[in-house]
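The structure is given below, and queries will be raised subsequently.
One chain of protein is taken out of this complex; the other chains stay put.
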Amino acid sequence: MSQRFFRLPSVRPSLAPWTYGFIVALAMWIATTAYAGLGSAGATVASALAFGAFSVVVGTGQMLVVASGPGNIDLSVPSVLTLAAYASMTVMHGSDGLILPGLAAALALGAGAGALNYLAITALRLPPIIATLAWSFVFQSLAFNFGGEATLKPPAALAGFTALQVGGLRVMPLAVMALTLVAALALRRTLFGRRLLATGQSERAADLAGVRVGRVRLLAYMLCGAAAALTGFLLSGFTGGAALNMGDAYLLESIAVVVLGGTSVAGGQANAVGIWGAALFFNLMGTMLNTFHLQAGVRFLLTGTLIILIVAIVPRPRAA
Amino acid sequence: MIATAPPSTAESTRTAISRRPFLAVRDARKHYGAVQALRGVDFAIAPGEVVGLVGHNGAGKSTLMNVLAGTVQRTSGDFSVGETAIDAWSPHRAQGRGLRCVFQELSLCGNLTLAENTRVMHRALRGFGWRRRAGDAIRRTLDAIFPGHGIPVGARVADLPIGARQMAEIARAFSVTDEPVRCVILDEPTSALGHEAAEQLLAYIRKAASEGVACILITHRLDEIMAVCDRAVVMVDGQVTAERPIHGLTRAALVGLMGTIEAQHDRSREPTAAPSGAALVVDDPGRGPGDLPIRAMAGDIVGFAGLDGHGQRERLRALYAGGRRGPRPVAYVAGDRGTEGVFALWSIADNLTIRSLDSLRRGGFLSPKAEAELARTWAERLKVKAPSVDTPILSLSGGNQQKVLFARALASDAEVIFLDDPMRGVDVNTKQDVYRLIRSEAAKGRCFIWYTTELEELNNCERLYVFREGRAATMLSGAEIGPSRVLEASFGGGHD
């Protein structure tokens, strides 16, 4: 969707950056299926979609922050996720009737955390990487202390929803796909989306073009916090409760899926659909390497190599 | 080889200078994609010669300078230094041959001190005591060029005012450690210098020339060319169109060679009297003594003049920031297109509509149809040359990009429009189109606050504030507006 924004002088047939994740994911799926037999093909995809959905929700929030300008990044995502999971578990107390208040509590907490992040960035003039890191320490402590009874089970209806299947299709990934489409539409067709991308390309130009860059960034961080919180809410339903380390995996992964999904770390260019490709790539690679009985080290090595390769060969939009 | 270069010793008085060129290019060409910045330039300079390089913005002067300096690789053409034909050229090799440059946008590192910046240029400044030697080298040159400069060499460049930075950069180019200086290229070296410092520089250039140093002086100030150069080279559209010895050349003839249309004084509108009544733009007057409050009303075109960097832009920004908080919509046309104007990843349409998105919503979402319509209307009105409004903005020429930025402001609901020296590097025809548009929009009741560094543009204004040392020091209106009055006020003649 962003391809019409730029042309590259290169003669290389340039596939859109966000397609690379899907292509690699597809290659991995084929490799896994070839090894393990056709019978497992469906299950492999289903599980990649189910786990990938969580990465996508976190990644979509991170995307908004990354797109809001060079240097913008939210490292507090894992601790916000964990804290929100505990908060919503506490609010719901395992009762189906309190699911909505629980969701609201999680979202409010996430948005508040995002606002605190942005406040630290502007008021203390800190680089986002430091400000969000320091907050993540604080949020992590809060989760430790106010985690409540770690044994709280999610309400049955929530757990049911996250695992719900209709006609063999899981509902939650579909819901997250709808969310992706909303995000894609918002980027292109709403004031916020347009202003976010303007701010990301050049804060000064955006300011002089009448964009309230402060508000735009604040909203980006709040939405990012809310997305992390939503993930925590859903994930605790999916895995049967909150856990202290439940967010850890999402720190680096949220950044990686955003970048591999075609969003530029230089800011001003975002791709919501591509996140799915990158998230599937991550999850299918895990499955593939498990199928091949390769150890965890190889998996990390391959992940890192692919991240660098993809970033190095994917054509990027570049201001002349 | 350096050994074959003419000796730069005392024997070379001006008449005894060998006319064998120190540096020569033949049929030099430079393309940036489809854009031809140089289309076959022949140029040579002899030791001890001072050559003035003149031409309009975008004529290729800076490109030629970059090719000579090795910071840009030529696409084709012969290049020789001394007797040697040069194939690959780089800043490092250029320096080895004693070629130095003063670039238009300053090339000092703001986080370093003057001495440290001197070190960056001189490889010989290393080892024990380098800091002291670097400080001595730059101080010596500063003292020689700008006696009484008062610049501390231990100061960090970012802490120095712009004029001092420019002096420092010039001095650095002339500073000597191990290899002698043989040729210095100066691109608009006096743009931020005061009158006396500029005079000092010109005198020093003559003195250096008498010692065998060749100088290429690129400047818009033709009087400086007339005062100091042996020869003038005129560039138009990437080609050298004329070369004349200064001796026997008049300023008017030089202007004629550049193909300049002398600014016509079509003061189409009567000057307004001193402002009274309700103003659209009101500036807080408490900025210290000697600072005038800025006033502008609907239909006004108010100019900000003065030497570059004397606070015009800062005031413009402050007024814009104030205006955004106020009840009346404002818009800003940035002059520094690359960093403050265009959104590089976007099309013409996206760039043009960003200021007007509020009015383009249909049912909560932006309407692509309404966007395209607005973009087309204004792209046509400003005669933006592009296949369609979906063309990426960066594929446009600088002048057309600037038109899109104008269109962004004019298409909006803004009643007050701030212009931040927007016509730099824009061709004459575009300028005339835009001037007309500004005047007609003002006639419809919009108010323009216009900061410009091009004196002729001030003729479009009915009232001027001339800035000096960060303050709006002088107000001129109507018939008082003229280059000499403006310059006088810029330099503060007779004020302190």
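Per-chain residue numbering starts at 1, and chain names A and B are given in the order in which the chains are listed.
Simple rule for what comes next: a contact is a pair of C-beta atoms (placed from the backbone, for glycine too) under 8 Å apart; a residue touches a chain by one contact, two chains touch by 3 or more.
By definition in this document, contacts and distances are computed from a predicted model.
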Of the candidate names "ABC transporter permease", "NADH-quinone oxidoreductase subunit L", "1,2-phenylacetyl-CoA epoxidase subunit A" or "Phosphoribosylformylglycinamidine synthase subunit PurS", which one corresponds to the UniProt protein name of the undepicted chain? "ABC transporter permease"
Candidate in contact with the missing chain, chosen from B:V67, B:L125 or B:M475: B:L125
Per the definition of touch given earlier, which of B:A28, B:A137, B:I151 or B:L394 contacts the omitted chain? B:I151
Spell out the interface residues on chain A facing the chain that's missing from view. 71, 73, 75, 120, 124-127, 129-130, 133-142, 144-145, 252, 255-256, 259, 265-266, 295-308, 311-312, 318
In the full complex, which residues of chain B touch the absent chain? 69, 71, 90-95, 101, 103, 107-113, 116-117, 119-121, 123, 125-127, 130-131, 134, 146, 148-152, 154-156, 159-161, 163-164, 167, 192-197, 307, 469, 491-492
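The definition used in the following text is that only the chains that are shown with their structure count from here on.
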Between chain A and chain B, what distance separates the C-alpha centroids? Give it in angstrom. 45
Give the list of chain A residues in touch with chain B in this complex. 2, 4-7, 9, 185, 188-191, 194-195, 197-198, 201-202, 204-206, 208-211, 268-269, 317, 319-320
Provide the residue numbers of chain B that touch chain A in the complex, in ascending order. 33, 320, 324, 330-332, 334, 338-347, 350, 354-355, 357-358, 361, 364-366, 368, 390, 392, 394-395, 408, 412
